[in-house]
Structures are given as structure tokens and as C-alpha cells.
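Beneath this line is the structure, given in C-alpha cells, with notes to follow.
One chain of protein is taken out of this complex; the other chains stay put.
A, B and C are the chain letters, set down in written order, and residue numbers restart from 1 in every chain.
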């Protein structure tokens, strides 16, 4: 399945500033970039960095004035689908040790404060893929999706009780519940085919059956149309834009088109994995 | 139904200190004090104050050394029992205005932060006595009673997610849920017949059908054996002992005996009210 | 000193709703209402209630549609000014027992969590009026006044660290620090002569020298031009408007005029008290 996608982000800077972006696609065997272009309009210098997770950061040091960042890419996506019935949790005794950091609490996923909550709600469930599905169902049914209801300080402990949020809050809560049950989980950002209005999206992955499976408790779009940007412990790791200086966003445009006619992403109950990822 | 009850509290003071107690029984028509005695051993002066709620406070200004407070009382309790089926919620349009403060959030009952939680869990239920029962059942089933698990800073917002606590936390959460649903609710402290180990107890009242009905989500003792000390918005109002100075508790003894043979308090599904209270 | 003041509040109700207002002036010997008028435009019934604190609440049960509340009053203010040097703190051993509730933590003033903070910053200061002045100075210097920076869930514990807020946050923090130092303190709302843009205001009172003295850490207006509406433990007690139902504010207008020519309120370093209050 192939997509064309991209974004235009325009900022006004009232003084020299530094902006760090994580908006370029992750590139790997299951998500192969066919073509991409990153353009900058404004008086600026750029340098790039790819983390060990495959996250691609661009730092722009820009003079006062207007700055526009334009990214476009063509990408081929080969999500692996598996029947969920066969996928079981991996006990701590058998987890790869490099996966352990995704068991620990993080800024927006205070799993250490949700142990009893998770145990009460999900502790009796069968320890396999269906338990993470139950977590996502619980979030979908108990948390109201409401634009503008939360901010960058909102975290899973609050959302568990406040019961309102946006995609990043849904993902944080899913991650926190998983970790509280000793299921490694991590935060993923991406472009999402079919999202209305178009925007960056956030969802999560849980480590089950020795692979990372993708979950999206918002149910806003088919998981097979999620195209990865960044992977991290939570939103602190993979912010789309980190701004140092007096910077104001002026305009944001974003698009995702499927260019595989007749193959558009569809909702599915299969488990979706991107197993080639670290 | 008649009870003998009391407590002995011993403190050591390493300097002159002030101690304010709220351990004497509330006295009214449904809870009639037959006899009582408050004794103090130690170098101290006392003054007393009864609030508009009927809470009785004693302030002791004591010199360094040992201080023992001894309270004993005989009391006759005439709880009013009603079939719960007939008791409905009172909408804000009809609430007595002096009841309104019990709708507002307080230190340990942040109902304003639990609106969606309460709405999600209890919003669809029939707006009558059975809804408050459902709240108590939810607390009983989802919160673990564990001595020493919480402290004087623990509040309902935390308990809703942490899911562990003692009687005061159970009461605070019940109150917060009620207020979040526009049901006035207040905190009650008391002596509790049958409580093991003997200790002061905390529970709550909800304003339904134009009376204050008693609820105890801990299910530790029959509600008909609850003998009121203080009534307030939450534990901040009716602390058993408020200490100013270097004071250490050395020993505490507490007892409640039923002296109406054959009439000992029993568990009941009836609604229990003390309607004569303000 | 005499003032004309008032407000017009317009709401749109998409269904039958209940609104409770606390916008009428408190009436007592030091703040004497010469004339007042409360008008309601819309399909509504009203009832009134004056609390033991002298707060005056009006409940409006209104049909769907537009609702306008108009309040105007003439008031004579006789603030008592005293030289601050003579005013000392009252130790817990000597506090009137009915003042004690203002020592306890409340929803927005978690003094119990600020004990060490208050002790570190203000513990060594002379225990008199100047210590509360020091608290106000600290708030003025360390907390940024920024409209829209906080919401109705913001409380003193957060403000102590977040360091931003509006008048109610400034007052809550002042109250919390006072209580943490065993100085009774309470929340006051009012009309404020000279406030730009005109709006309801919030400040606080501390119990010193056996009277309630007025403090305003915002320094926005002279304290002698503060005209009391409500008095409570914190904003939970004296919300200007408590809304039950689908109610939207459409417009708000508010004014305060001094009608004692040549006597307009001026900034002063004197202690300002309204000693006749309960």
C-alpha cells in the first residue's frame, strides 16, 4: 500500500530561535520511503539526527521573521497482519532486556500509580492480545474524545480520572495500563490516512508474542493506514515540534493520500505489527 | 438502642502545646446523650465549643509532660429506618439553599475533577437512593481496604485512581462521586459498634428525599450502630485531634458496648436517617 | 465613602436550568447598603438565602431561552484603618474556636501540603501583621498575574510551583501560606473600585489581633475600595455563579463608581479591617 503525504508548517519568529522537528517518516523494511523532500523557507540553517529508535529529528536555527517547513514523502507500507488469537503476553522472566524501559513509568504514563486500577479492571483477563484490546475498549468507552480538552501537561494519571482527552491522552492511558500489567508499551506518532480534520496522530504499541503490535483506542482511523514518524516512551520523546524562543505557529497543513487504488486501508480485527522495528 | 462508649487518649508533650479534640458525641433528638464525662489528667486548661453543625470541640492548652483525655458516654440511638425504594434525589432547583455547601468540592473531595468519571460510571442510573448505593458498591468492589495505605493528604481524586485506602478515603470518594452528580453529601465521624480493632470510624451522608441518609462503603459494621461525633464537608472539618506543638500519641483505647440486650445493631438494607439533624 | 455599583449578566439556556448567584453585596455595619435592586429578565423564578456568614445567594430556576440578571446597589463603606505595627498573630491557644475552620485546608488552599514551604520562606519572621505582608510580597514578586492562565481547578499547591495565576489564585496561595503558619485566613470576593478591566475581584482576610484584616497580593487596586460580596474558606464557597444545566454566558458588564467626590480610595500601608463581620 502506497501513500503520498506531507505537511506545511509556518511559524513567525519575533527573534532568533531554535526549532526541533520530528515530522519526517521513520524508514525501515516494513515502512519504506520511496521519495521524500524537506524544504525550508526562511533565513535558517538545519542539521539532522536519527536516533537509535529510528526517529529523525531536524534542528532549525532561524533568524527572526517567517519560517515555513515543507515535508512531503511517498512511502510504501507493508504492515504484517496476524490473527490475534495466537498472540500471548511475554512474562518479565522472558522479556528481552532491551524492552524493559517500556515497562517503566514515564512523564505522561505514571503506570506506577495505576497498578491497582489496572489490576482491578484488567487483572483477571486472559494474558494475551485480547487483554490489550480490552484496555483499548475500556478507554474508548470511558474517555470522551474532545479537542482542546487537555494540554501538554496532561498525563495518564489525570486522564484515568478526568475521562476526557485527545489521541495522545488515549495513547498515554493505554500505555500506562499496559505497563501496570507488566506489558511493555510505547508511544507512536504518525500520519493517519483518513483522519478528519487532517492532523498528526498518536497511538501506541504493546509488546506481545515477541513483537510490537499497534493499538489505537481512539478508533478514529484504520490501523493499517497509520504511517510512523516517531517511537518513544511517551509524547516527551517524540514531540512534533520543540520550540526554543519566541515562536508562534501561523499555519499548519497536512495531507495523506492513498495511491494504491482499491487497496485503501480498512478497519480490521487482525493484529497489526511492524515487526522489523527495533 | 443504648450504648456505652468512650476512649482514653494519652499523649506526651515535649513542650507546652494546644490540642483540639472532636471526640464527644453529637447530642440531638435521634441521638440522645444519657450521661457523659470528659476527664483530663495533666497540667492543662480546657475550653469547649459547639459549632452550628452540633460538632463539639474541646481545646486543651497543656504544659509539657503527659496528657490523658478520657471520655465516656451513654447514649440512646433512634435511627429512622425507611424503605429505600421511596427515596429520590432532590434536583438543584429544589434543594434547600443551606444544603448547597455540601455540593461544592472540598479539600479531600475534589468532585469538580470527577464529573466525567461519575457521569460515566453512574450517570445513567435512576436518580434515587439506589444510585448512592451503586456508588458505595462500586467503592467496595474497586477500592481495597488496607490499613496504613494512605495518609492525611490522601484525597478522593487520588483514591479514584489509586484504588486503596481506609474508612476516611472510602467516605471521601463516596462524597466526591455524589457531589459530582449534584447529590449533596457530607462527612461523618463516629464510634462504631462492632468495629474490629476498635477505632474511630468515618462514613458519609447523602441528601436524598429531603433528609440526610447514612452510607458506609466499607461495609465494616451495621449502619444502625454508628454513633455520631462530627459532621462536616470532609475530614478537614472534623479531625479527632488537631495538634499544635510537639505532641506524640502514646496510647489509644476505644470501646463501644451495646447495652440493649437482644437489640444489637444488625446489617440491614433499609435506608438509615438521622432526620433531626440540621 | 459611597459607591454605586452593579453588574449585568446575560446567559443563554438551551434547556431549563438552575443558576445560583452570589453577586449581591454583603450588608453590615461597616458596609451598609443604602439601596439595591436585583432584576431578572426571562422566564424564571427566584429564591434567596443569606448564610450565617452573611453571603447572599439567589437561586434562579429558568426556562430555556435568554436570561439577564441585573444588580445595582449604592453602598457606604466604613473601613477601619489601623497602624499595622500594633497587630500581632493570635496563637492557637487563644484563637476563638469558631475561627478554627479557617485554619484547616480546603479545596483550593491545601495548607497541609505547604507546611515546609511556608516554614522555610516565612517561618523565621516576626509573628505579626508584617508576616502576612511578607507573604503577599512574596506572591506579588514570584507569581505572574496572567489572565486566562489558570482555571477553576487550579489550587494553591499548584500555584506555589507553577507561579502564574489570577486574583483568585493569588488569594488562595496567600490563604494557604497563612494557614500553614497557623494564621486563620479566608477568601473574600467583591467589587473593586478602579479594577481595569472591570470584573469581580478576589482577595483574602487574615485573622490577626482578634480581627479580620484584608490583604490583596495582586496590588491591583486600593484595599479601601474593595466592596464585599462573599466570604468563605475558598472560591468553592463563594462562586459568583454556579450553573446547573446547559447554560452559556453571553455577556457580562460590571461597574463601580465612587460617589464621594474627593474621597476616592487611595493606596495605603495601613491595615484595613471590617471588624464587625462575624
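In this text, a residue touches a chain if its C-beta (ideal position, glycine included) is under 8 Å from a C-beta of that chain, and two chains touch if they have at least 3 such contacts.
Remember, predicted model here, so these are calculated numbers, not experimental data.
Here is the thing to keep in mind: the chain we left out touches A, C in the whole complex. Checked against the hidden chain, the listed residues A:2, A:32 or A:59 yield one contact partner: A:59.
In the complete complex, the hidden chain is touched by one of C:160, C:175, C:195 or C:221, namely C:160. Touching the missing chain, out of A:14, A:85, A:152 or A:260, is residue A:152. One chain of the complex is left out; on chain A, the residues touching it are 18, 20, 47, 49, 51-52, 57, 59, 61, 91-93, 97-98, 100-101, 103-107, 110, 112-113, 152-153, 182, 236-237, 239, 242, 244. Mapped onto chain C, contacts with the missing chain fall at residues 113-114, 116-117, 120, 142, 144, 157, 160-164.
To be clear about the criterion, only the chains that are shown with their structure count from here on.
Shown here, the protein chains touch in a chain-like sequence that does not close on itself.
For the pair chain B and chain C, the distance between mean C-alpha positions equals 30 Å.
We define each chain's centre as the mean of its Cα atoms; on that basis chain A and chain B are separated by 47 Å. Averaging C-alpha coordinates per chain places the centre of chain A 45 Å away from that of chain C.
Each of residues 113 in chain B touches at least two other chains.
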